[in-house]
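Apart from one protein chain that is not included, each protein chain of the complex appears where it belongs.
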Amino acid sequence: MKFITPSRLSVLAKQLSCEFSGDPDFNITGINEIHVVSHGEITFVDHPKYYDKALASAASVVIIDKKIDCPPGKNLIFHSDPFSIFKKIIEDRISFKPSVSPIHPSAKIGEGTVIQPGVFIGENVVIGKDCLIHANVAIYQNTKIGDRVIIHSNTTIGADAFYMKRRPDAYEKFPTCGTVSIGDDVEIGAGCTVDRGVTDETSIGDGTKLDNQVHVGHDTKIGKHCIVAAQVGISGIVRIEDYALIWGQVGIDRDLTIGKGAVILAQSGVSKTLAGGKSYFGSPAGDSKERMKEYVSIKKIPELLKRVDELEKLLEKQRGK
Amino acid sequence: MKFITPSRLSVLAKQLSCEFSGDPDFNITGINEIHVVSHGEITFVDHPKYYDKALASAASVVIIDKKIDCPPGKNLIFHSDPFSIFKKIIEDRISFKPSVSPIHPSAKIGEGTVIQPGVFIGENVVIGKDCLIHANVAIYQNTKIGDRVIIHSNTTIGADAFYMKRRPDAYEKFPTCGTVSIGDDVEIGAGCTVDRGVTDETSIGDGTKLDNQVHVGHDTKIGKHCIVAAQVGISGIVRIEDYALIWGQVGIDRDLTIGKGAVILAQSGVSKTLAGGKSYFGSPAGDSKERMKEYVSIKKIPELLKRVDELEKLLEKQRGK
Partner (left out) sequence: MKFITPSRLSVLAKQLSCEFSGDPDFNITGINEIHVVSHGEITFVDHPKYYDKALASAASVVIIDKKIDCPPGKNLIFHSDPFSIFKKIIEDRISFKPSVSPIHPSAKIGEGTVIQPGVFIGENVVIGKDCLIHANVAIYQNTKIGDRVIIHSNTTIGADAFYMKRRPDAYEKFPTCGTVSIGDDVEIGAGCTVDRGVTDETSIGDGTKLDNQVHVGHDTKIGKHCIVAAQVGISGIVRIEDYALIWGQVGIDRDLTIGKGAVILAQSGVSKTLAGGKSYFGSPAGDSKERMKEYVSIKKIPELLKRVDELEKLLEKQRGK
């Protein structure tokens, strides 16, 4: 999330009633999670395990729950609950305004684009030329859609990220302030859900085609010319490179990469980064040929059991001699 | 399903043209399936396997397909097809009335609650304070929603139970007369489906969060502060206790319990009750560490085969001496 106008570190820290360390006149230009933060921006860290990562990140300001010395080129904001401060900074900058009409007057819709009945379009949505948005699609605020994009009925673009912090007794929802960006010539099937980024962008590259009932989590980046078959579930913060081919009902865990041109066979469960140009299968997914062999080998266990029984008997006999 | 006014046993039996046994003046207060029936209510049983369970249940009246002696404290209604009688009693008490406007005039919507465009709200729906119901959500009749609930676009709350009886040639649909009840601070993602109870209630406890494309079957009770990730499918009559954590694409079979704080890893298939406080994986789901070990052990089968071949050759040689 970029700030509309930058905030001075000293002013922001005062507003938040937090101590800080660094350059009081530093101009903060935005706020983002650690995996997407840029120079000039704030991020947060609330676990010693990630202190080094946060301090080595591109972030110019780190909200941290321990009083440490400020490394050169960084600025620190101190608070016992960095998540709550991070959340507060965002909440002060966003506010949900109810829509009074299905298509928000701020929406920009390109020439030749057809919006079928029952479509909802939120604030600041930009849709390119010659698109076809089918009946009863819902597009949340700040979504950007390219040219010649087709979106089928009952699909939801830009719903909130599923991003909660466990507190002792309950889960605290983090406000979603990111966006969705969809390239040119993309087709999205019926009943799909593509969530907004938490603070950054969820994106689908040019020419990529999604079948029905596909789920795309927050901040996931799908490359160009990928094929994603029906009922695939992609978690948040996944990077899928160009020309990937993902078959039906595959599930992909968060924060990993699917390499260029990788093929993932149906119902596989991906829990680790996969190199490009190869074919994968199984749950957890591995090299598809190896996995197929493994599955076939399971059938041989009963026979193996019998053979080992036999060997044991033979040896027993020998020893009995 | 509670009756608006109680029915006398003798009067009801006469309306249904059924013989009965028990107290003719017994006042029946409602009707429910065997797993949720209370004192004062009717249930039915149509298989000898379940006679004992039905007669030992809390039900005050049992519709049964065999003329047996009436146990003390119970009442019996006799019919060769108890399901059809059970169904008739319910059908006589419900009727579908088409909605003429998207938001039924009987709906009660709390202060501060925002209903976005394209939302459908059926008869007798009650929604609490400060909720946000996103565009194109459909909420069927008799649903009760707490305060500060968020429901994302294209989600359906309260559709009919998937509950059919196999007849010789076709399936007979049972009319759904139950409800859905959603607690405070619940969030339900986009494209979810939560079915009504058959005769009772489907419920989601305070603070529970559902990601996108989650399915919750009829009469399932999800506790408080649970997390249910995207594309999870939960059958009917499931009990999920507080603080359960269910990852993406998990499937849960009907009529079982997930204990408090249980963690179910992605793509698992749960076919049995699982104790609380532990982690589960696989299809069928078991202890996650054991299952992981099992999956790793599969890779060793080819090597095992070779080793057993070798052993057999050695012994063959020995015996040949």
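So that you can tell them apart, the chains are marked A and B in the order they are listed, and the count of residues begins at 1 in each.
FYI, a contact is a pair of C-beta atoms (placed from the backbone, for glycine too) under 8 Å apart; a residue touches a chain by one contact, two chains touch by 3 or more.
For clarity, every value in this text was computed on a predicted model and none was experimentally measured.
**Student:** Could you tell me which of A:Glu41, A:Asp147, A:Asp160 or A:Asp211 touches the chain that is not displayed?
**Tutor:** Residue touching the chain left out of view: A:Asp211.
**Student:** Which of these, B:Leu16, B:Ile34, B:Met292 or B:Leu311, touches the one chain of the complex that we don't see?
**Tutor:** B:Leu311
**Student:** Just name the one of A:Cys18, A:Val126, A:Ala170 or A:Ala266 that touches the chain not displayed here.
**Tutor:** A:Ala266
**Student:** Tell me which residue among B:Gly40, B:Gly233 or B:Gly259 touches the hidden chain in the full complex.
**Tutor:** Touching the chain that is not displayed is residue B:Gly233.
**Student:** Just checking the interface: what residues of chain A touch the absent partner chain?
**Tutor:** Residues 114, 116-118, 132, 134-136, 150, 152-154, 185, 187, 189-191, 207, 209, 211-213, 225, 227, 229-231, 248-249, 266-267, 295, 298-299, 301-302, 304-305, 308, 311-312, 315, 318-319 of chain A touch the chain absent from view.
**Student:** Go through chain B and note every residue touching the omitted chain.
**Tutor:** Considering the whole complex, chain B reaches the absent chain at 96, 98-102, 118, 120, 122, 136, 138, 140, 154-156, 159-160, 162, 164, 169-171, 173, 191-193, 195, 213, 215, 217, 231, 233, 235, 249, 251, 253, 267, 269, 271, 283-284, 293-294, 297-298, 300-301, 304, 307-308, 311, 314-315, 318.
One rule holds in what follows: only the chains that are shown with their structure count from here on.
**Student:** State, to the nearest whole Å, the distance from the C-alpha centre of chain A to the C-alpha centre of chain B.
**Tutor:** 31
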